[in-house]
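Please find one structure pasted underneath; my questions will follow.
The complex appears here minus one protein chain, its other protein chains still in place.
For chain A:
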Amino acid sequence: MRLAIGTAHRACSLALIDGSKVVKAVHEIIGRGHAERLIPMIAALLGETRPGSIVVEIGPGSFTGMRVGIAAARALGVAWDVPVSGITSTEVLAARAFRDHADLPEITVALDGGRGEVFVQHFTRDGGETGPPAAVPAEQAAIVGGAVIGTGTPMIVIPAHVRVLGTDMPDMADVAALIPPAGQDRPPAPLYVRAPDAKPPQR
């Protein structure tokens, strides 16, 4: 059984997955506060179950949120001595789009990246991601193909021919829809996309 942990966006999203079946899941929009909520929510979801592996959402998303999920996942991995891998926020949404729309050949994922930027990445059904995710100003975001999904969608001007397949944030239950090679064996390390703001603190 796999435990999927998603804290890179405003949800605290958890799923317990057996093969391609979701055994149990919880997806709560909590805004901030992942550092407080995450461990009790994992405890409630798991009960006595001990997962055999852990997959954690590595972004792109909120830096703080990503770090909370990754710190938790890696610590659980140490404690239970189970493998921990990473999954990107964009591929989780792409997996949902491809699962829900059998005719869909390609999808652009657009996530609200804060500061008026969106994180965009393009996927094809057959090849997975066609390049790395990028942070771009919302007005410059380009949609490749005929469909878009994600929280960044309302921030960008959508051409008439493009279908909007949802404005939701990633939900870890959709990890069950991911088929290899997507989402396999990424290290559980944050995908920051943006360089750190390197300003010394005001002491």
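Convention: a residue touches a chain if its C-beta (ideal position, glycine included) is under 8 Å from a C-beta of that chain, and two chains touch if they have at least 3 such contacts; residues count from 1.
To be clear about the criterion, contacts and distances are computed from a predicted model.
*Asks:* Could you check which of "Electron transfer flavoprotein subunit beta", "SiaC family regulatory phosphoprotein domain-containing protein", "Potassium-transporting ATPase ATP-binding subunit" or "tRNA N6-adenosine threonylcarbamoyltransferase" matches the UniProt name for the chain that's left out?
*Replies:* The record for the missing subunit names the protein "tRNA N6-adenosine threonylcarbamoyltransferase".
*Asks:* With respect to the chain omitted from the figure, which of A:Val55, A:Ile70, A:Ala138 or A:Val193 is a touching residue?
*Replies:* Here the residue in touch with the unshown chain is A:Ile70.
*Asks:* In terms of residues, what is the contact footprint of the unshown chain on chain A?
*Replies:* 33, 35-40, 42-43, 63-64, 67-68, 70-80, 189-190, 192, 196-201, 203
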